[in-house]
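Only a single protein chain was left out; the remaining protein chains are all shown in position.
Going by the order they are written in, the chains are A, B and C; count residues from 1 in each one.
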Amino acid sequence: MSDHSKSSPLPTYFMVWGALLLGTFLTYEAAKIDLGVFNAALALIIATTKALLVALFFMHLKGASEKLLKLVVISTVFFLLILLALSMADYGTRVWS
Amino acid sequence: MSDSQATAVQGEAHNPALLHHFVTEEQQRDASSLGMWIFLATEVMFFGGLFCAYLIYRGWYFGDFGAASKSIDALLGGTNTAVLICSSLTVVLAIWGAQTARRGLMIGSLILTMLFGLAFLGIKGKEYKDKFDEHHVPGVSFSFEHVPIPGHPDQYANPRHAEIFFALYFIMTGLHALHMVIGLGIFTWLLVMAWKGRFTPQYHTPLEVGGLYWHFVDIVWIYLFPLLYLIDRHP
Amino acid sequence: MSMATATAQPVERVNYLNKEYGVASWLLTTDHKRIALLYLLSITLFFFIGGFFALLIRLELLTPAGDLVQADTYNKLFTMHGMVMVFFFLIPSIPAVLGNFLVPMMIGAKDLAFPRINLLSWYLYIIGGVMMLHCMLTGGVDTGWTFYTPFSTAFTNTKIVEAGLAIFVVGFSSILTGLNFVVTIHRMRAPGMTWSRLPLFIWAHYATSIIQILGTPVIAITVVLVAVERTLHLGIFDPKLGGDPLLFQHLFWFYSHPAVYIMILPSMGIVSEIIACFARKRIFGYSFVALSSIAIAVFGFLVWAHHMFVAGISVYAALVFSLLSYGVAVPSAVKVFNWTATLYKGSIRYDAPMLYAFGFLGLFTMGGLTGLFLAALGIDVHVTDTYFVVAHFHYIMVGGALMGYLGGMHFWWPKISGKLYPEGWARLAALIVFIGFNLTFFPQFILGYVGMPRRYYQYPQEFQVLNVLSTAGATVLGVGYLLPMIYFLWSMRYGKPAPDNPWNAAGLEWKTASPPTTFNFEEEPVVTWEAYNYDEIDGAHKQEVPVVG
Partner (left out) sequence: MFDNFPLWPDRASTAAGNVDALYIFLLIVSGLMTLLIFTSVIYFAARYRQQQGVPAEQIEGSIPLELTWSVIPLGVFLAIFFWGAVVYFKGRTPPRDSTEVYVVAKQWMWKLEHAEGQREINELHVPVGRDVKLIMTSQDVIHSFFVPAFRMKQDVLPGRYTVAWFRATKPGTYHLFCAEYCGTQHSGMIGAIVVQEPAQYEAWMNGGSTGPLSVTGEKIFAELGCVTCHRSDTQGRGPNLQGVFGAAVQLDDGRTVTADENYVRESILDPGAKIVKGFKPVMPTFQGIVSEEQLNALVAYVKSLSKPGAPGPKTADAASKDSKAPTKGSQVE
C-alpha cells in the first residue's frame, strides 16, 4: 500500500479524473469514424490506458512500496491473455484445415 | 456472489488495535490489501470467461453483433461510464480525507460515491427497460426481425446470432451490476464505520480495500462500454 | 511405541483440542487446526460416498450385459462418482486438511491471514456439499462429470443447474482457501523463514493456490452460463441457436486441466517432506524441486486442449497444445528424478509414510509416463475416451494424490491427534492399497488400447476378463482404504500418546507440542537453519535411532 506521507496530492487526482473523462469522450467519438479493423484496436488502446490510469493512480499501484502487487496484476493479465490467445489459436485456424 | 468481500475487508476491527494473529499493524494492512488484490485477480478471470465467449462470437458473427449493438443507446452507456469515473474520484477523495483527518470530506465523498453508484444502476435500469420494451431480452419473447446490418443496408441480421449478443450483453452487464450492488453494500457499511469515527490517519484499511474493489468494478465497465456498445457505430 | 527417552507422561497440557469443548467451539472456531479437522470429517464422508459409487460401477462391469442397474442409473453413478471425487474430495482434501493444519505452523505463524474467511470456506464447502447431496438424492445428474453441451443443456432433464450451483459454491470455497494461503505465505512468515528455507510442502501449496485462484473462477462462469442457457433456452453453447459446443469445452478444460495439478501438487509437497525425513537427508536439488512446482502451476494453464484433440478443434491448434503438453511434463520428471536421487546415500527407514511415498513414486511415474502417450497426437486419436484415459488419470489421482494424502495423514497424525497410530497395521494397509490399486487399474490400460470406450454400461464379450480383474482389484482397494480409517479412529482412543517429534523430523511444525496449542508457538519462533537440516538434527542426537513401531 502507498506510504501515507506523500500520497498523490489532489491535483493529480483531478488530472487523472479529467483524462479518464476525455478518454470516454474519445472512445465515444472514435466509434463514429469508420477505421475498419482499427476501430476495435483503438477502442481497446483507449480502454487499456484508462484502466492503467485508474490502477496506477486511484488504486495506488504507482506508489506501492513493494513489487508484489504489480506482480499479481501482471500475472493475472498474463493468464487472461493466455485464455484468450490460446482459444483464438483454435478458432483462428479452424478455417485453414 | 456471497458477501465474502465484506469479511475479506476485515472491516469491523472494533478498534485500531491489532487482530490477534498479526504481529505488526503494517503486516495486517499489507495482508488485507494483498488479499483484496488477489480477490480481484479471481474476478478478472471470472469476467475473463465471458470476454472469451464475447471475443469468439464477435469474430464469428461480426455483422449481427454490430446490428444488435447499434440498437443499444450508446449515450446512456457513455454517461454511465462518466458516472463511474466520477465515483472513482470520490472514492479516492474519501480515502484522502481519511488520511488527512478531514471527516467532512471523507463522509461527503462516501455519500457521493454511493449516489453515483445508484445513478449508475438507475441508468442501467432504464437501459434494460428499453431493451425489454423492444423485445430484445433473450428468451421466449425475443424478436429481432428485419434489422439491417450496419454498412450493409440490404442485409438483415440473423436473429439467432443477435440473441447470442444480447445474452452476452445481459450476462456481462448484469454480472457487473451485481458487483455494483455488492459494492454499494460494502460502502454503506464503510459509511457507518466512518460515521462512528472508526477511521483515523493511522487506521483506515477497510476504506482502502473497499476502494480497490470499487475501482476494479469501474475498470470492468471501462472495458464493457466500448466492447458492447460501440461495435459498429460509424454510418 | 514411545520415544526411548520420553519422560514420564506430562500432566495433560492445554492444546487446541481440549482447550474448549461444545458444538459452538467447533462450528464457530477460527483456529486453522480445528477447521482442518472439520474439513477432514467432511471430505472423508464424501470420499466414502464417491468410493461407494465406484464399487457399484465396478460391480456392474463384471458382466458384459447391463444387469445390475438400469442404464440411466449407471450413467448417474459414474457422473456422481466423478463429481463427488473431483470437486468434493481430490481438490479440497490435502490443501484443506493438511494445508490448513500445517501451513501456518510450518512458517511460524499463529494462524492464516484471514481466519474468518477460512471458516467461511468450510461453510461454503458444506453448503455446496449439501446441495450436491440433495441433488444426488432427488435424481442426480447423468451427463458425466464433464457435463458437455449440448447434451447437458438441451438433451437431458436431470438436475444440472443444481449440481452446477453446488460446484460454483464449492469452487468459491477453493478460491478463498487459495487466497488465504498465498497471503499467509507472503505476509506471515516468521523472521528468518526466507523463501529458500520454506519447506517444499509450502512451495507446493503456494503453486496449488495460484491455480485455485486463477483457474476456479473460469469454471464458475462456465457453470453460470450453462445454468442460464438451460433456464432461458439461449444458444451460447447450443449449435441449433448459433452457439458452439467447443467453446464450452475450452472454458471447461481451461480450469479442469489445471485442476488436476491442484490435486497432485500438494501430494508432491507431502512426498518431499516424507522422503527427506525418512531418508534423513536434504532433498536433492531443493531449488529445482521448489521451482518445478511453480513451473507446473504456470505451464498447467497452457495445455488444456489436449483433452480435445478429436473434439473438432483445428489441426494446428492440436499441434500447439500437444507441444505445450510435453513442456508441462518436464517439471514432473525433474521432481521424480530428484526424489529418487534423495534416496542415494540416505539412511532410510520403512515406516508407513515412507511406504506411501515409495508407492507414490512408482505409481506417479507410471501415471506421468502414460500421460506422454496421451499427449502424442497419433496415439491420442486412438486412446482418448477409452479406458486408457481412465487408467491414466486414476494412476495420477488415486496412485499419486491419494497415496500422498494417506502418507501425509500418517506422517502428521501424531501432531494432529497427539496419538501414535499402530505401525504394523499401517504398513499392511499401505501394501494392500498398493496391490489393490495396481490390480484395479493396470488391466484398464490394456482394455483402453484394445478399444473399450469409457462410460460404457454394457460392452462386447471380449472385454470381460480384464473387467473382472479390475473389479477384483477394486474390492481389495476398498478394503485397503477402510483400514486406515479404522485404526486412525482406534488410535484417537487407544493410541499411545505421541511425543512432540516422533519422527525426529525437521520443520517448525515439529518444534511445537503434539497436539499443538491454539496459537501454535509459545513465543514467536526465529528460523536460523536451512530447510531439511537433518545432518544437524542427527548430529545433535548422536545417532539416536528413534525407535518407532
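Assume a residue touches a chain if its C-beta (ideal position, glycine included) is under 8 Å from a C-beta of that chain, and two chains touch if they have at least 3 such contacts.
Here the structure is a predicted model, which is why all the values come from computation and not from measurement.
S.K.: Pick from C:45, C:68, C:127 or C:329: which residue touches the chain that isn't shown?
M.R.: Checking each option in C:45, C:68, C:127 or C:329, the one touching the absent chain turns out to be C:329.
S.K.: Looking at C:213, C:318, C:416 or C:432, which makes contact with the chain not pictured?
M.R.: The missing chain is touched by C:318.
S.K.: Which is it among C:28, C:41, C:71 or C:479 that touches the chain not included here?
M.R.: Final answer for the missing-chain contact: C:71.
S.K.: Looking at C:41, C:465 or C:526, which makes contact with the chain not pictured?
M.R.: C:465
S.K.: Spell out, residue by residue, where the missing chain touches chain C.
M.R.: 66, 71-72, 75, 142-144, 148, 150-151, 154-156, 239-240, 245-246, 279-282, 284-288, 309-312, 315, 318-319, 322-323, 326-327, 329-330, 333-334, 336-338, 340-341, 343-350, 358, 361-362, 365-366, 369-370, 372-373, 375-382, 384-386, 446, 449-451, 453-462, 464-466, 468, 534-535, 538-539, 543, 545
S.K.: Which parts of chain B face the unshown chain closely enough to count as touching?
M.R.: Touch with the absent chain occurs at residues 61, 63, 149, 152, 154-158.
Keep in mind that, in the parts below, only the chains that are shown with their structure count from here on.
S.K.: Starting from the mean Cα coordinates of chain B and chain C, work out the distance between those two points in Å.
M.R.: Distance between chain centres, rounded to whole Å: 36 Å.
S.K.: Check each residue of chain C and list the ones that touch at least two other chains.
M.R.: Chain C, residues with two or more chain partners: 186, 214, 218, 247, 250, 254.
S.K.: Scan chain B for residues touching two or more other chains and write them down.
M.R.: Residue numbers touching two or more other chains: 30, 34, 38, 41, 45, 48-49, 52, 56, 60.
S.K.: Of all residues in chain A, which touch chain B in the complex?
M.R.: Contact set of chain A toward chain B: 1, 4, 7, 10, 13-14, 17, 20-21, 24-25, 27-28, 31-35, 39, 43-44, 46-47, 50-51, 54-55, 57-60, 68-69, 72-73, 75-77, 79-80, 83-84, 87-88, 91-92.
S.K.: Residue numbers of chain A touching chain C in their complex, please.
M.R.: Residue list for chain A touching chain C: 68, 75-76, 79, 82-83, 86-87, 89-90, 93-94, 96-97.
S.K.: Per the contact definition, I'd like the list of chain B residues that touch chain C in the complex.
M.R.: The contact residues of chain B facing chain C are 2, 4, 7-8, 10, 20-23, 27, 30-31, 34-35, 38-39, 41-43, 45-50, 52-53, 56-57, 60-61, 138-140, 158, 160-161, 163-164, 167-168, 171.
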